[in-house]
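Comments concern the structure below.
Just one protein chain is left out here, and the rest sit where they should.
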């Protein structure tokens, strides 16, 4: 056993990139997931409580949850900054710095709520299988993924490192929907089923857009790798566009004009004019008797 | 901070649909998931226990688990009815009402077990990578998703609100397989790999059907939205049909005749005669030297 | 209620395959998942700790985790052998037998670490959205799925039953990436986004291979079922191949020559020469004004 | 095993007093203990929190804890009334009834706090081993036992069944100090060490009283049993009395006049005039060489 | 740090009695406590459940709990025998051996229940502060301590090592009542308050005995130490005896004759005839004005 330990120690010495020894620890995933849960309670109050949320106490309820978010979020942000800023010392990430960020973030909460209300409306109105808005809020993975993306996007805009991605990867794991925190998404966004959806970092999505499972809004090629950082690599989807399952829309110059419909499995790498229906011309299907 | 709280309170007042204040609480997700786990112990006894299930105690084991299911399920059903029936008071959802439903549901358990036995057989026989039926029962996500769908379907038929969908969305999250509780599924149903599968509310599936990852059995268009509720919108798959990965079969009038095979990525929106092999005619692939 | 119990007991008697009564219990999933977590701490030390891993204690840290893995892994392997070997008695699965396996497995840990370092490098270099290698290690589902596959593969080569599959199915559930423990995978393997990927048991993958979400490396047909066990059924992917999203490469005789690129949604069932770019020739897209 | 079960069932049938079958369940001990913990957070805010309690949030903190107490306390009170009132049906214990009790109880909280402040002062001033008032609040078992007794006493005065006793028995278990909820206790009450103290139901204690470990304030004889219920059976201790360890003061007519001191192990069954020092006259000790 | 480790290792080598390295592990305290909780559910069914215990399920409830006790108790007994029997190997403690013990023990359960019913009756009838028998069962520490002693005594008679003492020490910690598992205790045994009571290994107690807090039924001197093992060292208390708080009754030849009453703080080392009232003759108390 000592031999295995020696070889592992040697490996840690040789490859320090994959061995975080004597370096600042990462933000804690479980706590980040807990923060999402607390934000969900502010955004959809009463839906994720076991007991009836009474009107008499709702103000205290909000205050207490805000406090818990503030405490946890600031602690995790400190960890994130210390990880991301190589030579930072604990005193470089001041209380005041993270306090300012969390206050800016809190100002966005009512706005996130406004957006989410439109997303719930779009999901309910667009799905005959939805029995009530309550069901949509409580059990639709699309709503969860969009909520997490909207939260993470605000933190991304505030230049918080690591945490936004941990948030969206959690939603990715739970829903199969992979939305990068950098993506800009308009109101009334509707995701149906959702598994396999990928939405890249520089994507811009307008209002009243609906996408189905397996849709990719991606880059044309990533062979450029790290050299492409910061470059616009993902498409623009204008208002009132619907994209059916399995379609791929790729490239930073690709714009899907407003009101267009992209058919299932379509592979689109150039811009599409407004109000266009794009479908795969061929293939036809071949029907043969089974032998 | 007081300002944030005021703005959130204002938002709750303005948008009561997304703020469940003073209204009945939802069924509890964790408890619903626990109920699934208990049912799994009755359907596949001994497979999800840490210790050997002894013959001497098995009767007590069943009885105790049934009791625990009954207690939890009835409690959650009461919550679900109170949520779903807008003006219901607690006394409108009587003990007798939920007791009757749970008893009806329990009568289906041996039948669900019969069906699941055929599903296990189909999964084992159809997969050379399966080393034993035990492995199939214990670790195949397809088996889990089908089991949850069969359970949820019985509750759906008993008009239990919310809970069936919470169940199938849990299985969706765990397996990437999204089966609506309304779908009707015959014996010997086999799902391979499974991620990305979508099976819509009004789908009807015969016996000995096998489907692969990424298959959609969906609606043609949902632009009708809530107006389509209750209308047949999803396809019929007859006995002995195989559907390869990524294929989409859409529409309430679409019938895949028995014994047919649908090729990978095929996009089928019209009916297919029995014993037909459907493949994508084009595209051919283009082979170019990489530059 | 007694009636339901009687009918379930009758069903257990009738279908003993799906009722594990008086038989050896399965390995415990939660413990297997815990073992993965402990191995992750050895492979990427310090990344999954809440506190800074200090240089002074790292040797003890490794030793203690190894001990915990050894204890738990050997206990679960005993269960697995007793399940897999029908007539085995506890004494047939000796301490010495599982001790030997765990020692062989531990020898592979530094090698797994070497491989994972190349995978991290490939993921970071190939993704402009990656802000640091730390982020890749800590939050990329592709890295997690590959790590679990590399671990499970070593146990698979040591003929440990059940446990390798439980491991990869756990990763499948968390990431949507389904890699069979039998698959052989070279260095610098990169999975982007990942949801919906399927990699079959007899797949062989070279170095510097990159694959995207929804890619299938599968069998041509599984109608042979259990008769095909042990036969090579899945493709060979040579070095420096890139496979875009939704592509399927099927069949045990299919070889994708080195340096080739397979386009999105391509359906490849025959071998491809080195340095070839394979894309779907048709379909063209049809652009119609939306009515 | 069936035999054991049959005999137990028979025993349950024969002795229904000790077999609560088909009867209302008891209040939940764990929840009652949790309520004590929440009340402790209101009475000594910030002392039992992991993080600094910030001035900005303290109002919300109180509100949220009050809400949690209210919810849990009312739920447990309903159970308690249903247990205590033999033929009560759930509807007999209305929401309004328990709401009224919890509101009356909440009005006492600031008063309990006033009393506890004097108790802390007495404990600190009287104990040279106390390093700070913080230490007294945070770690002195006497303070905990008095706090629980003051809380339980208010509920006892509001005629809440079962719960007050569950509370004081919890404190008894934790501290070895057994104070019946019926006891009336004045300000500046100090318990030192505390283990083995017994204070009976009808005891009356004045202000500035100090008692040591092993002191009994009890009844003269309990051979009257249930016939004595409601009768004054325990002593009156006037202001500024000190009672040293192991002393017993018994009987409902016994009054220890103000300013008196009762010596260790004294056994007092008749009243004592004010400002009296009571010590054991004999025994003298006998000093013999050890053989 | 390495220095500290070396010195500890050296200390372990030097004093192996206090370093259990490479030796069989102890029975698990938490599991033993859990077993007590399960037995409590069989002895007082329904009192320690959150939900109403329904008549329909009670047989299954018993069966399932018995099974859980059997599994856990046998596992802990195996550990206990391996600890106690120095050179035993796992195979020396056969399944059959512990199965036989647990079956013998189960036969005593209805008898323990009969005894406990009399203890509850004695506690209720003897205490004017008791509001109901439910309260006595649910919250009296004396009842808990007696129940644990009766359980542990049966295991002690079956020569189970370690576990009986772990059980009574748990009750000692919770209640302050220290009853050795060897003590023989008759029906209608009543402990009031209880803290500080000590009842030694070879004590024999008749029926209708009542003792108060701080009573010791002990040995005369333990200077004989291990040489006295097995010798009768503790007193006999005949039927209908009452012993008031703080009294000590010591010695293996000491018999308190039936119907006697021992006064508070009395120190009794010789036998007492039936129907005798024993009180401390002196001391009188001295009443002086406080200066």
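We call the chains A, B, C, D and E, going by the order they appear; numbering starts again at 1 in every chain.
By our rule, a residue touches a chain if its C-beta (ideal position, glycine included) is under 8 Å from a C-beta of that chain, and two chains touch if they have at least 3 such contacts.
Worth saying up front: this structure is predicted, and the values here are computed from it rather than measured.
Taking the complete complex into account, the chain left out of view touches A, C, D, E. When the missing chain is restored to the complex, the residue among E:102, E:216 or E:254 that touches it is E:216.
From the set E:50, E:184 or E:279, the residue in touch with the chain omitted from the display is E:279, counting the whole complex.
Within the entire complex, the positions of subunit D that touch the omitted partner chain are 42-55, 58-59, 62-63, 66, 106-107, 109-110, 113-114, 116-117, 120, 124-135, 137-141, 174-176, 192-193, 195-196, 213-214, 242, 245-246, 264-265, 280, 282-291.
Contact between subunit A and the absent chain runs through residues 1, 5, 56-57, 60. Within the complete assembly, residues 1, 4-5, 7-12, 15, 17-26, 28-29, 83-84, 161-162, 165-166, 169, 172-173, 176, 178, 180, 182, 195-196, 198, 200-201, 214, 216, 218-219, 222-231, 233, 246, 248, 259-261, 265-268, 272-273, 275-283 of subunit E touch the chain that is not shown.
Convention: only the chains that are shown with their structure count from here on.
Separation of subunit B from subunit D in touch steps, taking the shortest path, is 1.
Listed by label, the chains that touch subunit C and also subunit D are A, B, E. When the C-beta pairs in contact are tallied for A-D and for D-E, the bigger tally goes to D-E. Between subunit B and subunit E, the centres computed from C-alpha atoms are 53 Å apart.
For the pair subunit A and subunit E, the distance between mean C-alpha positions equals 59 Å. Centre-to-centre separation of subunit A and subunit C, using mean CA positions: 25 Å. Shared interface positions of subunit A, i.e. residues touching 2 or more other chains, are given as 51, 54, 59, 62-63, 66, 176, 195-196, 214, 246, 265, 280, 282-283.
Taken together, the chains touch in the following pairs: A-B, A-C, A-D, B-C, B-D, B-E, C-E, D-E.
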